[in-house]
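Excluded from the complex is one protein chain; the other protein chains are retained at their positions.
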Amino acid sequence: MLDAAVGDWLSVVALTAGPSGPDWLVPFLNLGLFVASAVTLLCAYRVVRGPTTPDRVVALDTIGTNVVAIAVLWAMIRGRGLFVDVALVLAIIGFVSTIAVARYVTEGDIVE
Amino acid sequence: MATEQLVVAPLLVALVTAILTLVVHRYVRAQKAVSALGGVAYVGAVAMLIQRVRSGAGSHGVEGVLTYQLSNWGAPFGITLVADDLSAFMLGLTAVVSLLALAFSILYVDEAGQRVSYHPLYHFMLVGVTGSFLTADIFNLFVWFEVMLMSSYVLVVFYSGPRHTKAALQYVVLNLVGSAFMLLAIGGLYSTTGTLNMADMARRLADPASFGITLAPVLGLSAVLFVVFALKAGIVPFQWWVPAAYRAAPAPVSAMLAGVVKKVGIYAIIRLYFTVFANAAPMDLALPGVVGESTLAFFGPVLFIMGAASIILGGVAAVNRDNVDDLLAYSSIGQVGFIVIALAFAAGGVVAGWQAPEPYGSVAVLGLAAALVYSLNHALAKAALFLASGAVYESVGSIEFEDLGGIAGRMPLLSAGFFVAALSLVGIPPLVGFFGKFLVFDAAVNAGSNLGIGLALLGAILTIAYVTRAWNRGFWGERSEAVEQATPQYGLFATVLVLAVVALGVGVAFDPVVEAAIDAANAALETGDYIEAVGLEDSLTSDGGGH
Partner (left out) sequence: MSYGDDTTVIARTVARITLPLVLVVAISLLFQGHNLPGGGFIAGVLTAAAFALVYIVFGMEYVQETIFGDEYEPDGSVAGPAVVDRYRTLFGVGLAVAAGTGLGAMAFGKPFLTHTDEVVKPSTEYVAWIPGADFIFGTLFKFHWATAFLFDIGVYFVVVGGLLAILAVVGGE
């Protein structure tokens, strides 16, 4: 009994079960996916147009954040925990690269 | 079990050597010793494998085709290595050239250079070449190509001057584009045929209906793949990276690039187009000017045109070069042209079923054997010449013809090596080059191609012209000031001489070599044996591929 209960709990945490959460959540998840994707496209416009480097950097950072959001939403929709790993890795790499670019913009070099 | 492990032995020897040289990189002497030992062990492993294949050992009851399943996964899913006569022939050629180029590098590359990873890169390049020759998985072939190319990128830019960097950048960009196309074509083939295993692909192509495959995209995809292989082999119109890259690379690396790495492109063409794609069921090509229903009916004329253009362009351009390396680089474009037109005759032979006298039996076998023997000749002679060029540079300090002259009197040993290798390139009996040229002519005659005979003659004349010019300007005539003050490097000369002696020895004892070449040609054409030896697991593939 305990074994099974903890197993279920673990699978909910790891999002390895089927579509997780109640049914009414699914349209909202889809809506979230739609919004995140739309925002990503809008940011792409800012990346292309600029006009200044900081504009592009902020836009790229926002795209990174949105992709993380998309990965998490997708994980919830499909009930697959592995997309959370993807989101985590993307978030970390995005964080480090944003710091690197920010330093490049302010100091002119990345590693001193 | 022990014999099976032999298939992977050359690959592992090269890999372990590369790793060990990397681990001991702080101790230059130890690194040199490990590298040299590894080179010798590689030759030993290849010799044992060749001996094993030639003695008729085989897998799944097929004589002379040894297969090996990496990681113990079954055939169409796991990566299969296949050592047959064709692979064995190419490995043999690689072993000889690689050992001597390695010996040359140990003496030639300076201390700082040795420390900057020369030896690991050299052995990784060897790993890539060996893997390409052994693999029977088309995606794995891509991986080995990349292993080989990544090492060669660094080796080309090794001296890292402005000129070297420019040449290497061109080389890298070109090959990256080529690799992207290769990946694209492989992906397309996978989605079309549902498999990456070459044997499985050949089997599925032969019987498209029962595997649910449409054949139409295969020709186009194989054409894309062909462009990539032509790029690696440096055939016109994909030859322009060759001279700059060969000039920029250190001499022993140029010897390896011209002698061995180019042959990987040739090998891939033989293996994929003659063993795999030629096995496809008859299809309506519906192309203007193409007669026949096999993919080779399309590739035959293409090979012929590209080979002809290579012979003419390479030969003509080589005649008026200002320095030895440029001349050799253009010459290698022309010489690969000879190999390619031999392949064109073989393709024509496969399509039309032309007969040839014994021991060949058919023009297909004769053409392939000619291409292989010519590859061997080019590998030995061109490697010797590039090493000679490096030895001249090390001794005299220049390879520009205007600084050279009268080397023959000053350094007779080097001159003898250069002379013999040059004669082999021209095709003088009893050197291996004579047999190479002779077989190409023989294939042209039996294919009934007057144009081919004319082209081969033109190519031979051009070869004589540029080789004579190199000899006259560099080795005969008055001693130039630079040559007078030269410090001969006898160790380097010895490697050149050894290669020249090998070219002579192969020519004198030619019978076993031509037998090996004919067996290799047969191995390339007998797709049935290849499929059977790989031993595909039917229960896992019966659901068919496709879409």
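Chains here go by letter, A and B, matching the order in which they are written, and residues are numbered from 1 within each.
Here is the rule we go by: contacts are C-beta pairs under 8 Å (C-beta built on N, C-alpha and C of every residue); 3 or more make two chains touch, one makes a residue touch a chain.
As the structure is a prediction and not an experimental result, all values here were calculated from the model.
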Quiz item: Residue-wise, where is chain A in contact with the chain that is not depicted?
Solution: 2-3, 6-7, 82, 85-86, 88-89, 92-93, 95-96, 99-100, 103, 107, 110-112
Quiz item: Can you name the residues of chain B that touch the chain not displayed here?
Solution: 1, 4-5, 8, 12, 15-16, 18-20, 22-23, 25-26, 68-72, 112, 115-116, 160
